[in-house]
Structures are given as C-alpha cells and as structure tokens.
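Right, I'll just put the structure down here and ask away after.
Here the complex is missing one protein chain, while the rest keep their positions.
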Amino acid sequence: MDLLTRVLFTLLGLFIILNWGLLMTAIMRKLTARVGKRVGIRWYQPWINLVKLYSNRNSISHGVMFQLGPVFRLLGGVGLVMFMPLIYGSELFTNFSFAGDLVIILYIKFFGMLGMALGAGEGGHPYSAIGVSRGLSQVTTVELPFTLAVIALAVQYNTLSITEIVAAQQGGILNWTLFTNPVATAAALLSMLGIFMHSPFDLHKAPNEIPIGPPTEYHSSYLGILRTNAAILHVIEAVLFMNLFFGGATSWPMLIVKTFLIYFISVFVGVVFPRFRIEQSVRWFLQVPLILGIVAIILIL
Amino acid sequence: MVEPVYIVASGLGIAFLLGLINKAGKNPAGGVMLLALAFMTLVSLQWMSSVVFAGNSPHYTFTAGFQPPFSISLMMGEKEAFFTTLVNLIGLLGGIYLWERFHKQGVNTMIVYLLLFVGLNVVVMTRDLFNLFVFLEISSVAITGLVLLQREHKAITAGFKYLVATGIISGILLIGIIFIYQYGGSLYIDDIIAANLTAVKGGMVAIFLVLIAIALELKPFPANGWALDLYQGAHPGVAALVSGAFASAMVFVLYKLLPIAGGQWQTMFATLGALTFVGSNLLGIKQNQSQRLLGYSSVGQIGLLVMVVGLAQFLGDRLTLIAYGLLISHYLAKAGLFWLAGVLDQDQIRNWAQLRKKPHLLALFGTFIFALVGFPPFPSFFAKWELIMQLSAGSGYVWVGLILLGSLLEAVYLFRWLGYALKLDHQQLPAINIQWHKIIPIVLAGVGLFVLGYLATPIASGTAGINFIPLAFIILIYFLDVLPARVKNIVVIAAMAYYGYLIMPGLEDVRFIFSVIFIIGGILTLLAGFAYKGRRKGFYPAALLMYAGLGQLLTAETMLQFFFAWELMTIGSYILIIRGKNSIRHGYSYMLFSVGGAYLMLAGFGVAYAGSGMADLAAIANITQLAGWAAVLIAIGFMTKTATLGLHIWLPGAHAEAESDVSPMVSAILLKAGVFGLVLLFIHMGGEAASGHPLFYVLGWLGAITALVANLSAVFQEDAKRLLAYSSIGQLGYILFAFAIMTHVGWLAGFTYTLNHFMYKAILFLIVGGIVLRLRTHYMYEMGGLIKRMPYSFIAVLIGIVALAGMPPLSGFAGKWLFYNAGIEKGWYFQGGVIFFSGIIAFLYLYRLIHSIFLGQLKDRHRRVKEISPWFLIPAYTLIMGIMVFSAKPGWILQPIGQAITQYFPSSPLRWQADGTAIGELGYWNGSQVMVIVMGVFILITLWLILLNRKAKKVEQFNIVYAGERPERPETTHISYNIYAGYNKAIGFLATPWISGLWQWIADGFRDLAVQIRRIYNGNGQTYALHLLTYVVVVYLITIGG
Partner (left out) sequence: MEHISLSQIAIVAGILLILIGLWAIISQRNIIKMIIGFSLFDTGIHIVMVGVGYVRGKTAPVLDEAVNVKEAARQIVDPLPQALVLTAIVIGLGITALMLAYALRLYQKKKTLDVKKFNDLKW
C-alpha cells in the first residue's frame, strides 16, 4: 500500500473517531443530566461549541509555549491514533502501527499531558499550575496498575504488538482477555477510571475551586483544539482498552459499540461517586487496583 | 668507603666540639652541626648505594678488633643503610627547620640534637642488645632534653610524662636484657637468635620483656597517652623528629629483634599493631587539636607498620616495597605536616584555613594528606595495594578488614581536616609568616613523596607500568595557575583532545563507548569554563586530574592500573566538588563514601588476586575461590560512585552545591565511571554465562528501588540542582537495573540509558547551572517566567526533559522500549513495574523543573536578566544535536553497540530490518519512522494553529483571566513552593530520608565510641604509667599465660 493511501485512510479514521467522540460526549452528558433530573444539552451541542470556538475572532497569546501547548496536546491524541491499529483484519485501518508497538502507545500519551502542562504554565495563571500538579500527581499512580496489567498481557500473549494481541483474542468471546485474564482486566479497568479523569478523579479540573484547571487561560481556537483532542482521546483510549481486553473490533460498528460501552463504565462511576481529594485518589490507586495488578503479575510468574 | 662507625664518631665528636665552636658565634656552630648531619647523611647514602644498589654484602664493624660477643658490633646492611639514611636525612632537614630555634637557644640544644641522631644511628646499626639499650636511652633523653629546652608549660608537662613512661619502659627492657643474658649467655643478637631461648620458660619471659619494651616504645594503643601528649606539647619540629626519625628507627628495632622469639608472637605483634592502627585512628575522629591529631595519626601509622612487621611471613618478597612504601610516606608526610603545623602556629584544625593565604602550602598540605591516606601517585598507595594483595593471597582476610577499617577511620579525620583547610573562612586569620628555613624542608618532603611515588611505580606495577605523562602535565598546569582561566581552558581542552586522539582509536567496544562520554563529554563540559573570568585557581589541575583518571580507567589492563586511575579520578573529583560555595560537608561525605568504596573494591581485587593469582583485570574471570565475595565487594565499591540507594546520600549535596560547570562534569560524566566499572565487572564475571548469579537479581531490585526512591525525592525538592541530582541517582538506578538484566537487550538498554543520561543530564545541568550563575539562587520558587528572558535555555531544557521522560520521538524512548522488551523477556515483572512507576514520577519533577523556572510569572527582579552565557549554551546545543541524531537514527548507535556486546551476550539479540525497524522477542519499533510521523503531525497541527491564530494579540504578563498580584512572600505563597503537597501527603513517606539517618547514626556511633574511649587519656602521667604496666601484664597473660 502506498504512503498516500495510508495517509488518507488514517485521516479518514481520525475523522470518524473525532465525530464519534463528539457524539459520544454529547450522549454521555445527556445521560448524566438525566440522572440529575436535568434536561441536558442537545446532541449536536459539541459541534456547535467547536464551530464557535474556532471562529472566535478575539484571541490573545501569552507566548510561544502557550501556543504550542494545544499543539502538543493534540499531538498526543493524534499520535495515539497514528500508532493504533483500529480495525482488526483491515489493512487500511492499521494506520502507522508498523512503526511501533504497545510501548509507544503508552508513552506517546504523555506528550499531550506535557504539552498541556507547559502551555498552561506559560499562561501564568496559578490555577493552571495547581491543576497540572494535581493531574500529574494522580497520573503516576493511575498508570501503575495499568502497566502491570499490560506486562501481564505481554507475557500472556508473548508479544508487545497490539495487532497480535487482538489476533490472539479472535474466535469467540471467551478468547477475550476479559475472560482469559480477568484479574489483569480488572486492574486495567480500575486504572481506566483515572485515565478518563471523570469524577471521582477529576480534581485537576475541579470546576468549583479552580475553574477547569489547566485550560483556564485557553480560549477561542486554543480551546477548540483542546476540545477536539478531548473527543479524539476519549475514543482512542477506549479503543486501546478494546484492543487489549475486549477482543478488538473487526468493523466500525463493532468499534463504536464497544468504545461506547467502555467509556460508559467511567461515566457510570462518575455519576455515582463524588470527587476525591488528591491524596485520596493517589492512594486509592495504590490499594485495590495495585493489588489486582500485582496478583495479575503473580499469576503469570 | 667511609666506615659506618664514622657516622657515630662524627656526630659525637662534633657534639663535643660544638662547645668550643660556640665561642666563634652561634651561626658557625649551627653551620657545623648541619655539616655534621649532612656528613652523616652522606655516609648512609653512600652505604645505601653500595649495599642496596651495587648489591655488596653487608658490612660489619667490630669495636676494639674483637669478634662478638666480646665486642660491640655494628652492621651496615641493606636495611640499616636505608634506615640510617632516613634518620639522618630527617635530622638534616629538621636541623634546617629548627635553625632559628637553635640560634635562640644556644649550643646546648645543638649538642642534644646531635646526640639524638647519634643515638638513633647506633640503635639502627647495633647488633648488641645492651648497646641498643644504652643508645635508646640516649635518644630518649635527648628527646626529653629537646622538649625541655622549650619554655612552654604544655611542653614541660608533656616531657615529664614522656620521661616517666620511657623510664618505666627502659626498666622493663633492662630487666629483659639481663635475663636474656642469664639464659643465653650473650648479648649479641645473632647469638640470642641461635640460642632459641623460647624453649625455656625463663628465657621466654626475658624475651617477652625485651620485645614488649620495644613495642611500648612504639606507642601502642591504648597505653600511649604519654606519647600523644608529647606530640601535642612538643615543638612541632621536635614532634616531627619523634614521629619521623625515632618511630622509624624503633620499627626497625622491632623487626631486628623479632627473630629472637623464634617465630613466635608474630601474630601477637600484628594484633597489637592492628589494635593500635584501628584504635588510634578511631580516637582521631574526635580530635580537633592539630598536633595531637597528627599524634593519633602517627601512632596509627606506626601501628600499621608493626602489623606489617608481624605479618612479614605473608608478604614474601613484597615486604620491602610494602614496608618501605608505608614507612616513607608516613615519614615524609608526617614530618611535613608537623613542620607545617609549626609554620602556621594554629592550634585548632579549623584554623588551618589559614593555609589558603599561601596556596602552594595548601597544595603541600593536600599532598601530605593524600599520601597518608594512601592515594596515588604516592608510595603508600602502592604499598597498601601490595599489602592487601599479599595478605589476601595468604587468606589473611581478617587483617585486610582491619587495615581497611583503620585506613577508613584515618581518612575520616584527615579529610575533615583537609576540608576545613579548603573551605572554612580564612579572612579573620592572620597572615602566614614565611621563613624559608622552615619552608624548604616541607617542600622537599612534598617533592620527595612525588619522586618516590614515581620510583615505586615500576616496582609495584611490574611490566604493565603506569603512564605518568598526564600527571606530569597536571603538575605543569598547576604551576601555570597564574594564567587567566581562558588561556588555561584552551590549553586544557587541547590537551584533552590530544589525549583522546591518542587513546580513543586504540579502544574497543565497551571501552570506546565510555571514552566518548569521558573524553568528548569532558571537552564539552570544559567549554563552559570560558564563561568564567579571572584565574579560577585550582580548578584546572583538579579537573584534569579527574579526566586523567577517567582516561586511564579506559586503558587500564591490570587491576593496579585500574585502581590507580580510579583513585586519581577520586582526588580530582573531590577537589572539584568541594570547590562549591557550600560544599564543605558534601565534599567530605563524597570523599568518605569514595574512600570506603575504594577500600571495598581493593578488598575485592585482593580476593580476585588470591583466587586467581593474576594481576590482570581478567583475574576476575578466573577466580577459583570466593568468587562471589570478590564480585560483591567490587560491585559495592562501584556502586558508591553510581550512588545506588543506601550509598547515595553524598550525591545530592555534592552535585547541587558544585559550581555550575562542575555539576555536569560530576553528574553526567563522573557517575559513568561507576557504570563503566560495573560493566567491566559483569563482563569479566562471564557475561551471559553468569546471568544466573544471584548478585544480579539483588542488583536489579536495588536499581529499581533506587530509581523509585530517588525520583520520588526529586519531586519534593525546592532546589533546582538538587532536583537534578536526585534525578541522577534515579537514572543511575535505571542503568544499574538494565545492566543487571544481563541479556543482550538489557545491556542495549543500559548503554542507551548511559549515553542518554550523559547527554540530557549534561544539558540540564549546564542550563540550570548557567541560570544559577545569572540569578544567584538555586531555589525554583525564586524563579519563574524566564522563558521570556532565556528562550534558548528553555528550548534546551524542554528537549532535555522530553528525552529524559522517554517520550517518543526522542532518544529517551529507545531506552524505555528496550526496557520493556528486556524486562519482560527476563521475567522481571515487578522490578519492571517499579521502574515504570519511577519513570512516571519523573514527569512530576520534570514538570516542576521546567514550569517553576521558565513558566508562570516572571519575577520583578528578573525583568532585565540576560540569557545565560553562550559558553553554557554551546555545549548544551552540541549535545542536543547528539540527542537528535540518536533519536532520528537509533540504529546508527545501537547496531554497533549490539555488535560489540554480542561477544558477551550472543543470545537473542535485537534484529534490525533494512528500513531501520528494530525487532525484539516481543515488540518492534522504528525510531526513524516514529520521528517522521510525530514531526509530521506536529508540523501540520502547528501550521493549522498558526492559521487559526494568526491574529492573536500578544498580551502582557498579568493580563490573565484572574490577573492579580501575589503577596511578596514567595516561599509560602508561590505555587511552585511545595507544589506536590497532596502527593507528598499520599506517598511522600516513601521518600523519608531514613538512610541518611542511618549513616548519621553510624557516624555518631563511631564518634561517641571515640569520645568514650579517649577518656582513658586523662592527662595524668601516673595513669599513663599504670596503662603501660597494665598493658604489659595483659599482653603477658595472653601470650605466655598465667
């Protein structure tokens, strides 16, 4: 397959993911609102927001890093898409996953985080720095059980290639990691709550005390890029979990259903539980999720 | 040939004549006395050349023409020639030193002075026991006389105690002699040996009395309070003689007389020596009075020599090198130090900072200290090396342990002292009064140490040799210190480049990789030196010493060469580190850990030598017994340099407080010396074949925990350089972990980390160091917003932290990827998990670093601050290019490394496809493609954003949504202060510095012990006398029995 085709199909995948992400966001917000006996937003509200943000004519800049922050952030999300095989069995939607394996996925995520942190930092608003410090603190322990689960998987399937991990789960629901390695899956899913950063793990944004945290200073198209990235990130992270634990997807509809359900888990938990303080959330991941991760490792020893 | 007896005759004769000459004035008298001493020295030297170098047989002189036992016989053999030379030479130098005092106190002092040396010469040469007694008494009385002629109260009390003690000792000796005569019928030493008196109980007691008396003359711990008082109370010129001449002669007497016990009691004397060496050095820890401290050291060194004499049977033909090497270093260094004490006239060691008013004297002081502790290139270094090797070969590991313990304790106080001299404030102290007659002997002692060290080298190192050209060059640079720093910088860089040009092409695989770090890294970090103005006194010799050590590590073939280079590097880095403004404590702890580590390494080499019989580094590969011990000892030695958890507490302060361009040297480059050592060790242990060794499992965990704890500690630092320092500990933890995996991919990861850490830590330390130079603060909460003022620094730091964090596409990711593959392949899941966790924690401190310095709000006082010096930026950006090349084309670097290590790790190497994709057992990765993809996406998004925001308006600093000033108490209200408070609450306890507490507890324990034990020296002459008697009784009960 020539490079152009690959680029075009990757962009197509990116486009689908973005729109599905926006829609999914809307649905989830709607659901949350209904739980709280509110009406909620219209389903197309995210698109309206984006259009509004991108067409804002007023825009200011605090400096180069401030401008690069959203770029890095989006690079994190798009980078994930680039290296993630989306549809199993479809050569067209493996994107650029031939250039790197699961490890690159684990690390390219941080690019966005770092960019956000730096950009927000140059904004100079204290709330941004508070939000970033909280977010980073939480990330450290969130990632730990997840990594242990990933190691367990790599050993179980004897590969770090996502495509091969998905391949190994084909041939029936019982071949999914969810059933072949339930402990690792449990550890990873608990971590996922922190990865999606919904309540109770949304202290970094803490709408009441530090209005929206790191992006405080961002507006207009900067915020547009951040919103775009958020939509992509939600889906692609769900895709990662889908690929690792839920048998991957052999078609777009399957991908959409599975990512919806995976993302729904975190929304569901968020609706039920109130927000943790930072030391509580940091410790929380070092308790049950970490123990599950360790058990997952012990099982493969 | 001048008969040896003329030494005695001339001394005695002139002593009598001096009274007459005095009529002509004091100066002529003094001149004649010095001439007499010079003549005596010449005669000894002449015998030395005849007996030692020309190989003539020993010469005997018999009084009155009779044969012994009917006459007194003097012997002039190899050893006698050596010892009389020592004695007479110090007599000559000491005479010059005391010139002024002689002048003041008249001819009587000169007569007594000459008698002392007559006595000592006879004591060395005589073969007659009673004769020995008589001249020993003459010497003792002469010493007391010299002490008495000084009018100070403390000298008089000390002299009296000395007199009481030596009186008792001579009584014991005399009783012993008379009973030996009764049982043996002769006082001729050879007859006594032949008579084998130990067979009879009475004879045994007699011999015991004689030998114990000699032992007591050697001031054994703890029955030596009188001697310490003398060292403290006497004029330093006299103390130098007691320590240099008298003690040397007595050591020889012990050696001469020990055979009369027929091979018994050697172990006992070795034990007594060891007790003295360890005990005396332990008590030295608490001592702050300079001359008394020298006394403790002197007593300790003599204890070590007694030990050597007692252990002679282990040492074989190396005895000469060992004994002479130790003796001569002690002799020159201690005399030099006592003389220096006389020049300074400062009672407290804290006040030796006065030396900084005369830097050359400071250099001499340093020379003496390093010679005493046994650093290269001094004779004691080679002697200690051989001593440990030979003792190990004889399985005398307990002795090895005691020697190293004592040496370490000695280093504890000597380096405390050196630190004071180097660092404490000297502004308040008076100027040094330079009198040339006092300086000349000191200079000669210092020069003598260097020359003798050079001469000892071929004896110790055999055919392998040691390259002294770098050292000679360093001495040259030392004398060029008056030049401006920039000129010296050019010279030094050129020298480094030339050195690299000489050695690098000859190096293979692993050594070549490290040569890139040591040599090229060295040149790059030296570039930053152009930012400094003035002369930077002392910087260049130290820096070169460190780099010379590193360079010689690379070319080392034998264990001795390696250790030599290692110690050179330690000296240089110590001086570099302690140059920092607040580094006195940190330099000190660095040195102690280095010395401790070096001694463990020495012990390990000893085991290796004993187990293999080889002197090459390859010995480690051929150890037949105790191989595990050798590996563990050597590994711990190296880990003090890599600052592995538990041995790391010296590092944060040392690296943080060092000068701005020194921090990158010691952090990015010096730490790799430990890594290099470990790599060599692991290779010699057998590479892949040894990978099952439990040591590696332990090291793997150690590395992982080090990474975790150090990274966590870095998160909570307020000081930018301290943060980077903790980060270095953590990174070195990764490196240890990677190499401990002991597989092909693991080692690739190790080398990747080593190279990367070298590059990004040098960048970060250079930039942060440059900023510290500009802002004059280390504290991050006092910085902020500097991106506007220092954009180039910001970019460099940004690239540095992205690489450090291991984010693709930069080269740090190569390390992470290799880690995953290697760790999982090896089955080290938990360790790998810990490592990964540490890696994420690294984000916290990296964010803190870049945010607190560059982002946020610019401080008012920094509004006009300039970009850091280009001389810091140039090396940093050079290294950034290195990182970029490594990131874009990882195969260029990893493939050759892979080939180089295939010989040690043939199994499951990384496979490389033609397009640059690396394929491991588990995963795959193409660095170039990742780079292209990420950069492509980055550029596209950036362009898009620019398109969207082309009209964005630049706003001022406080134009933010919630613009408002903060109160001006930055450390409490600044966001960067205690930024991770919540995180600290959650898991900060993991970073509690309990290890520092542990070491503090150990140090306090030793100090308290010293305080308790030294109470026995209550200053009362009677108590000291009681100590002597008790000592005799106790040793008697132990050796001969009740």
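The chains carry the letters A and B, assigned in the order they are written, with residues numbered from 1 in each.
Quick note on the criterion: a residue touches a chain if its C-beta (ideal position, glycine included) is under 8 Å from a C-beta of that chain, and two chains touch if they have at least 3 such contacts.
Quick caveat: nothing in here was measured; it's all calculated off a predicted structure.
> Just to confirm, in the complete assembly, which displayed chains does the hidden chain contact?
Touch partners of the hidden chain, whole complex considered, are B.
> Who touches the missing chain here, B:F160, B:F794 or B:F886?
Missing-chain contact among the listed residues: B:F160.
> Touching the hidden chain in the complete assembly: which of B:I178, B:A464 or B:L773 does that?
From the options B:I178, B:A464 or B:L773, the contact with the absent chain belongs to B:I178.
> Using the document's definition of touch, tell me which of B:R776, B:K866 or B:R1015 contacts the absent chain.
Checking the options B:R776, B:K866 or B:R1015, the one contacting the hidden chain is B:R1015.
> Considering the whole complex, not just the chains shown, which residues of chain B touch the missing one?
Residues 130, 134, 137, 141, 144-145, 148, 153-154, 156-161, 163-164, 167-168, 170-171, 174-175, 177-179, 181-182, 187, 225, 228-229, 232-233, 286-287, 292, 1014-1015, 1017-1022, 1025-1026, 1029 of chain B touch the chain absent from view.
Going forward, only the chains that are shown with their structure count from here on.
> What is the distance, in whole Å, between the centres of chain A and chain B, each centre taken as the mean of its C-alpha atoms?
Chain centres of chain A and chain B, defined by C-alpha means, are spaced 54 Å apart.
> Spell out the part of chain B that touches chain A in their complex, as residue ranges.
785, 787-788, 791, 794, 798, 802, 805-808, 813, 816-817, 820-821, 823-824, 827, 829-830, 832-833, 836-837, 840-841, 843-844, 847-848, 850-851, 854-857, 917, 921-926, 929-930, 933-934, 937-938, 941-942, 945, 948-949, 951-955, 957-962, 966, 975-976, 979-980, 982-983, 985-987
> So in the complex, which bits of chain A are touching chain B?
54, 57, 59-65, 67-68, 70-72, 74-75, 78-79, 82-83, 96, 98-104, 107-108, 110-111, 113-114, 117-118, 121-127, 129-130, 132-134, 136-137, 139-141, 143-144, 147-148, 151-152, 154-155, 158-161, 216-217, 220-222, 224-225, 277-280, 282-283, 286, 293-294, 297, 300-301
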